[in-house]
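The complex appears here minus one protein chain, its other protein chains still in place.
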Amino acid sequence: MEIHQVTHQLILTSRLDDLGHLPVKVLKSVSGGTAAALDPIGCKVGEWVFTIANSAARTASGDDRYLTDLTISGIIDNWSLDVDKD
Amino acid sequence: MEIHQVTHQLILTSRLDDLGHLPVKVLKSVSGGTAAALDPIGCKVGEWVFTIANSAARTASGDDRYLTDLTISGIIDNWSLDVDKD
Amino acid sequence: MEIHQVTHQLILTSRLDDLGHLPVKVLKSVSGGTAAALDPIGCKVGEWVFTIANSAARTASGDDRYLTDLTISGIIDNWSLDVDKD
Amino acid sequence: MEIHQVTHQLILTSRLDDLGHLPVKVLKSVSGGTAAALDPIGCKVGEWVFTIANSAARTASGDDRYLTDLTISGIIDNWSLDVDKD
Partner (left out) sequence: MEIHQVTHQLILTSRLDDLGHLPVKVLKSVSGGTAAALDPIGCKVGEWVFTIANSAARTASGDDRYLTDLTISGIIDNWSLDVDKD
């Protein structure tokens, strides 16, 4: 799993039906990369989250028919880039 | 999922039958990498899109028998590299 | 599989039920990257471990219903960055 | 999917039976990385090809029992590093 910080919500003008109605959040990883994930938890901009990839991401979204390869699966209580650098 | 910009359509001289008849688009990621994806939506060069990888990519293509590991799954309403740098 | 060193345990305030009750450990890879993994073995901070990704990670967690894409699967007897540089 | 250029054919002295009898080609990606892929198409050194990874790679090889995580799935008609840099 990866550690990411939520940067904003993605607005899609055209979207496949099987994405369901969950919001898609844009995330930054600890190493600076950008990704997008389904959010079944309702996390806020600035929060640090924990994400699950690939086949387990579909189950984590709450419905195996949802189309996703990355799903937000937990909000981290106490994280900072300083913790990571210890 | 990843955020990509469409750069051009790929012209294939030899192609496996099970790719179906969907166009294959060449994409640049936010970090500068190049990838290719099936496009069931019909997006245009220059648009920013949202892509799904691996097993969910096959379902996203509209037919689980299609051979793909990356499928364009939404067009992003408002994206720029500036948004990403905020 | 990858070689990682355990840095700390992750504290989650909100967590999907299907993560089960296994601890989630934060790991550093040999190349410096950060990841998080389910820990069915009970390893300690500072130990070097061996991790399994993707679909085999679910089986490695002890229950295929657990949501994970990375699971700690062995503790390494003798590892140091020096060994890696030989 | 990824865009790769064929560099040479791999000669294996010991090989698992379930690789079948397809040639294994060594490839360079657009970003400079090296990979190996099964080749059910018969492409030549120097050609630019399009590859499919992971579970779809097994289907793309022509037999789901073949062991592969990367399969060459099309030859690109018109590609150069200059196209990529436009």
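Observations, loosely collected:
Chains here go by letter, A, B, C and D, matching the order in which they are written, and residues are numbered from 1 within each.
By our rule, a contact is a pair of C-beta atoms (placed from the backbone, for glycine too) under 8 Å apart; a residue touches a chain by one contact, two chains touch by 3 or more.
Predicted model, so just to flag it, every value in this text is computed and none were measured.
Where subunit C meets the chain that is not shown, the touching residues are 1-3, 30-31, 40-41, 43, 50, 52-57, 59-60, 73-78, 83-84, 86.
Along subunit D, the points of touch with the absent chain fall at residues 7-8, 10-16, 18-19, 24, 26, 33-37, 54-55, 57-58, 65, 67-70.
Basically, only the chains that are shown with their structure count from here on.
Rounded to a multiple of 5, the C-alpha superposition of subunit A onto subunit D involves a rotation of 145 degrees. Averaged Cα coordinates give subunit B a centre that lies 31 Å from the centre of subunit C.
Centre-to-centre separation of subunit A and subunit B, using mean CA positions: 19 Å.
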